[in-house]
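All protein chains but one are shown in place.
What follows is chain A.
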Amino acid sequence: MEFAELIKTPRADNVALHRPFRAALEGTLCLTGHHLIFSSRRRDKAEELWLLHSDIDSVEKRFVGSLGTIIIKCKDLRIIQLDIPGMEECLNIASSIEALSTLDSVTLMYPFFYRPMFEVLEDGWSSFLLEQEFELLSSVTNEWRLSCVNKEFSVCPSYPPVVIVPKCVDDEALRKVALFRHGGRFPVLSYYHKKNGMAMLRSSQPLTGTNGRRCKEDEKLINATLRSGRRGFVIDTRPLGVAQQARAKGGGFEQEIHYPQWRRIHKYIERFNILQESFIKLVEACNDQSHNMDRWLSKLEASNWLTHIKELLTAACLAAQCIDREGASVLVHGSEGTDSTLQVTSLAQIILDPRCRTIRGFEALVVREWLQAGHPFQQRCAQSAYSNSKQKWEAPVFLLFLECVWQIHRQFPCSFEFNEHFLIMLFEHAYASQFGTFLGNNENERAKLKLPQKTMSLWSWVNRPEELSRFQNPLYEANSLVIWPSVAPQSLQLWEGVFLRWNRPSKFLEEAEEERIHIIKYNKELQAKVNALRRQLAEMETGERARE
């Protein structure tokens, strides 16, 4: 298919661009296969706006006489308005944008066409391999092994080709366990707590069904992570009722009689459309400037967004607590094990593992616990808060995770190597990107699409020194401790960097941030200078002494 067919009017002049809290701009609008480009074309200071079509969540059009107005709502929650003279041009442009922003085929997406303008120093596609992870693990324990049982994606389509499992369980047993778990997602190692040797496993629900089916290999697998005489915890992210109902559909939960060494805790985490609705409501509330205080607070409450944040943080803290405080191994799962499960396991690692609070470590976490673990990014992030599509697979699961990280970041501002912009950048790229990283729903699909060969990895770009410097937190000082956040409602805040980003002037806040960074940088310069001067002085003194 040619993009040209979709572009009926490639260019319009005398277009006015309106952006929140910025002066209106007059200029030319161009449409290309992947971008909407606006240029003010002014000699003195030309301003350009490049917008990926895939970043567009919804398009609305209005007419006043022959002046058409297109309102574009983006997946990063920005809203821009274009005034286009000429009804036909306006209609053409609107329909082109609509068509181009909702392309069906993945292979038509921009990442397949994007050619980087930067030199690739390190191929991000091979920056974070599970093999490296395993090497690290092998240096502290030999109880685990790498299994290639899923090499052809035949045992579990949503798992990566290699996984880490207890050493005493062979591939044959894994195949059997896969049959006993929803979607073949057998329990694998998510995190190993070096401090006490406890493990966090993740899986999907067991397929016990109504007749209480059991699987000896499954029991053996997870029991292998327990120390003798100790118990483990199963954290089920569904309420007991839902877990019980799941039995009717062939699903279920670990029953006490078959798993006597495990205690089950049901910690409910909301799913799918409920989250999406919550997201939509919150964005609606934030975008309406006319709300009086009562209405704003009640809308904020009605969105339930912060409740989800609190529940999620609580569950993650619980998992971390079981591992660090109780010295127990933990198995986390919900139904499919691709959403709430990953939220809990990844957040627990942020709390427990200082490495995950570094930039590289966090990237590795996202790769390991989200991309390789088979979180269906393409489905979940197909649309953002403005779309009317209301597909049941759309849900801001990853955004919720990022926001929880931000909440912890706020409470421990010196313990993270990255800053808020890093999290916002990940949010943006998960929804629309020139990079192939977040395309596809799992490693299997990514392999089929040949993404590593055909597209550029986000990490190749992010990890370049000049980009990294934008995402570094100047306050960072490695903190090897477990960090326990407060989950009291008074301690949680709306993530203004995402939700109010386009809704209020942020100049003063940004300037203050710059000043903060300046103070820290200046401090380092001064320290260096003082040290240099001291050295110089010491040298002079010894020099003099030597002469004497």
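Criterion: contacts are C-beta pairs under 8 Å (C-beta built on N, C-alpha and C of every residue); 3 or more make two chains touch, one makes a residue touch a chain; residues count from 1.
To be clear about the criterion, contacts and distances are computed from a predicted model.
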| item | value |
| --- | --- |
| Hidden subunit of the complex - UniProt protein name among "proteasome endopeptidase complex", "Isocitrate dehydrogenase [NAD] subunit, mitochondrial", "Centromere protein N" or "MTMR6 protein" | "MTMR6 protein" |
| Omitted-chain contact residue, chosen from A:Asp104, A:Glu119 or A:Asp294 | A:Asp294 |
| Identified contact with the non-displayed chain, of A:Leu146, A:Leu226, A:Val242 or A:Ile265 | A:Ile265 |
| Touching residues (missing chain, whole complex) on chain A | 231, 233, 240, 256, 263-267, 286, 289, 291-298, 300-301, 304, 306-307, 309-310, 313-314, 317-318, 320-322, 324-326, 328, 410-415, 475, 477, 479, 481-494, 500, 503-505, 508-509, 511-512, 515-516, 519-520, 522-523, 526-527, 529-531, 533-544, 546-547 |
